[in-house]
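Removed from the display is one protein chain of the complex; every other protein chain stays in position.
Chain nomenclature is as follows: A and B, assigned in order of appearance, with residue numbering initiated at 1 for each chain independently.
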Amino acid sequence: MMFWGKVLAIVRKDTISELRTKEVVASVLVFTILMIVIFNFACSANYELVKSMAPGILWATFTFAGVLSLNRAFIAEKEQGCLEGLMVCPISRDVIYVGKMVTSLLFMLIIEMVTLPIFTLLFNVNVISLQLIAIVILATVGFVAVGTLFSAIAINTRARELVLPILFLPVVVPVVISAVKASGLAIAGEPWSQLYSWLLILLSFDVIFITLSYLIFNHVIEE
Amino acid sequence: MNRKRNTVRNIFLGISSILMILTLYMIFLYVPVEKEMGIVQKIFYLMVPMGWLALLSFLIVFIGSILYLINKDSKWDVLAHSSASIGILFTALALLIGAIWAKPVWGVWWTWEARLTATLVLFMLYVAYFMVRSFTADEARGATFAAVIGIVGFIDIPIIALATTLWRGMHPGGIIFAGGLAPSMLLTLITSLIAFTFFYSLLLMQQISLKNNENRLKKLQQYLN
Partner (left out) sequence: MASRESSSSNWAVEIQGLTKSFGPRTALRGIDLRITAGNSVAIFGPNGAGKTTLIKILATILKPSSGKIRLGGRDIQKNTEEIRRLVGVITHQTFLYSNLTAYENLDFYSRMFDVPHRRERIHEVLNIVGIPSRIHDRVGTLSRGTQQRISIARLLLSKPRIILLDEPETGLDQQATALLWNALRLEGEEQYTIIHTTHNLARGFETCDRMLILARGEIVFDRERSSMDLTDLTQAYQHFIEVTS
């Protein structure tokens, strides 16, 4: 209870800050809509082409949106030495990791849940279903599990905006592949049993990398 | 101490040289030409060891990274870093040889075949390992960050392999081992694998001693300043 109370305090603080600045959710949402519009030009508004490319477009958009929002995850902590302020609080380093991860997960899910209906509307391909929501949640947990770890690394490097995608993208390749494949099947109206192996890969990725990041996060923020 | 190390290295140099010559003999003179693919199939005896070393190097990076994070002893970072610099070379060679193989077999230089795709991702992981190190101002922190990539990347490899395989709708072992391998081919492959593994060990020893000397110089420099 103590643990989750502190985690919630971090999430609460980040949310208040976000409501005030709108640096992540609102800005990244604008970006995702622009991405969708640009992809529409890339497909020359050809309906058949769009339909076959829909899962790819959706996940390319979400992956880049993930990179953008994760890039901002530790910026507030780096200003005025706040990360050190957190490190002298009587909490284990895991609380910081889980707190930052839950915040990113919350922000990303809001962005994605708003993007799905817009995508449906603009492309005339229905991407709203229970299956797709399950895929989005599983894949996003995977994104933020490694993304939070890498964001804490990238913030300490030169050219951090560039470093995060270089670290993040190769590692999340299995998530992207699985999410695209599973979304394709879901859009085609296949039953859950067809999605099973992809969802299983997503789930194992989540479990493995939450555990692993949880174990090594303290090494990233300590010298 | 140094002399002892040199002796070990010379022994490894000798063994790898002999094994390399033996491998060449077996590939070009001993093993028969494959029926369907012809002479092109001989690339296989080079391609498999490259892929193996790409993975073996990352395994050593992984082990070195874990030990470095646990006890922060820079000798483990030296091990991981050295293995990574050899590994990235072999991964690049694996991709290159893969492309040379792909051209006659599939008619294109590059195909998103599962294993090739996974190797490409592995290459990107190696790039990330070096990138994060060179973009971190503080050397010790760079080593820590690289170790994190070494661990996360290695754990990711089986998942990447699984995802790319399912993605192409293939099953591992499909093309190369279809119909099994003739005993003489298997023997040649194993010899080649052993030869290249010795070669890798030799390079690793060389690289580690180079890095150690570099660090000793840096320490001296710091002391003099």
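Note that a residue touches a chain if its C-beta (ideal position, glycine included) is under 8 Å from a C-beta of that chain, and two chains touch if they have at least 3 such contacts.
Keep in mind the model is a prediction, meaning the values are calculated, not measured.
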Candidate in contact with the missing chain, chosen from B:Ala143, B:Met185 or B:Leu204: B:Ala143
Residue touching the undisplayed chain, where the options are A:Ala65, A:Leu86, A:Leu185 or A:Val220: A:Leu86
Positions on chain B contacted by the hidden chain, ascending: 72, 74, 77, 138-141, 143, 215, 218-219, 222
Interface residues of chain A (partner: the chain not displayed): 5-6, 9, 12-13, 16-17, 20-21, 76, 79-82, 84-92, 222-223
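Just so we're on the same page, only the chains that are shown with their structure count from here on.
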Centre distance in Å when chain A and chain B are each reduced to the mean of their C-alpha atoms: 32
Interfacial residue positions of chain B with respect to chain A in the complex: 69, 121, 124-125, 127-128, 131-132, 135-138, 140-141, 144-145, 147-149, 151-153, 155-156, 159-160, 162-164, 166-167
Touching residues (chain side chain A, partner chain B) in the complex: 146, 149, 153, 156-159, 163, 166-167, 169-171, 173-174, 177-178, 181, 197-198, 201, 204-205, 208-209, 212-213, 216, 219-220, 223
